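Subset of chains shown; positions unchanged.
Chain naming follows the written order as A and B, and within any one chain the residues start at number 1.
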């Protein structure tokens, strides 16, 4: 790819690389000796920064290198082996992690629930929360996990999160948030991180930087101090305690600095909105759901989708829905790239017999 | 620390950062879009390069971000849950991974064996290999793991590896190598990677770059194609399949380029030899074992060790042996740093009452 040419890759927000600021931070972090396994100053600074950002002095932070690890560790800390994790049927932890929650959770069960637009239906959640409680023959509802932003590119409203959080407290369930696209959701809701998490009842958050410009770092943010110790041991046992932790910390620190994380997310969201607007106007096309983050699911004529792929555009033609294509934007998606795709789609529609 | 001042940190080979060549490679790898989860070109090139380096067209390579993950995944692929992994009593997998092998191996057992200089005694191995075979009441000997270079800073000779490999084949055991310091051992033995691994009978190798100049990358090198598929699923379930794999691949590629890995290792070994020579000459001091890689275990008067720590030198005063200090050198250890420590020790000895 020539540097001048905009990227045609909309397959995922992990196909683009990292923000230059984050790469530069790695080089800075390379100076001198530093204690290993998270005892370095940089890791300490990240924890302080997140305590400030989330307005909680008692939260703990564990950096890991993948979202799957962050989710699986968090869920395992919240759910006994005989418990079940309630999630939406579209959830990444259910469909896309090859059983990592079951592995880290020593055989826990992940139970799908319905709900429009990839958001858990509160009534379905209420039914599942009370089902088989206390019955020794059934795995016990123990934890709810919400993905924010969702796998469908939608975002839970604060009211919806509050309702789920209240139900969890009422029923004695724990609440986990898969925030692989946390920044996109926050940019969309324009609220504080505290408001979207522990104030709504979240116990453990996967705070994902990888999809939003980092090379590979996610923070497990634990709002319940009683869980911290077990998370540390679980992380080590899982092979996720980095020896040269300074390089994870440096990524996270740079990502948070000067709101890079929010700027990246706002850009990605804006690109998705631009894409959605362009494609929704296409004859024969329709958005599956309102676009609230950086994912666009759109139904379009099959030959248009195929034509775009043939022209070198990259996206999943049948992700979650055989009739809809999924397009993902990132911090590096350019307006020119978006416009090129929309223009190509328009041409393809026009050239249909 | 002023840049001009040599590092006084001998605590571990993971307290120093990364080779500049590897950091530069990250920036290069950041260009353009790349397929995620290991489908990128860079990951493909790494596999090709390792096939060439290890002289085996059919090996497979799985990159992960930590040595604990590499070891635990490799051992799990070689050992059923009712099996035991035989290792030296000093082994990292036994003492320093918080049960990661047991976790990834679904409850396998790690069984310590004796042996001088951190090397498994072949007679002890032979006894353990046949003990309780076929007895349903006992976990079954299934796998042997050797650390090369060992946790004691020694190296298995090729003859010793051959003998262990032959015993494994004879007894139907699998052979794993923890190569967290593989480069140091190879530099020490001056043989080919093939000779030190599969030609001696190794089935799976943890090929560690992190301690030798990378930010955080290890290759699971699998010499048995029958295990490849299970390793891929295990890696994903373990949360160790990086989405932006290009950044792991770039580290590994740069590390192997122009023999950076061997140059780093030779340097670290040379610094350890220099340190060993200086300290062995100290009145009242004695090396625990011959120094064959980049670790120095030395017995010295307690007040000398304490004095060095007070002067800001960093090392473990009682690692593995309460009477011996452990000093570790790395690709970034300078002769000046080594000499400063030796000189300080000489002064401390001289000033003893």
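We take it that contacts are C-beta pairs under 8 Å (C-beta built on N, C-alpha and C of every residue); 3 or more make two chains touch, one makes a residue touch a chain.
If you're wondering where the values come from, they're calculated on a predicted model, not measured in any experiment.
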Inset, instruction - Fill in the total copies of the single sequence across the complete complex, 2 being in place. - result: 4
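One rule holds in what follows: only the chains that are shown with their structure count from here on.
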Inset, instruction - Would you mind pulling out the distance in Å between where the CA atoms of chain A average out and where those of chain B do? - result: 34
Legend entry - Partner chain A, residues of chain B touching it in the complex: 1, 3, 7-9, 11-12, 14-18, 20, 23, 26-27, 29-36, 64-73, 97-100, 103-104, 210-211, 215-216, 233, 236-244, 246-248, 314
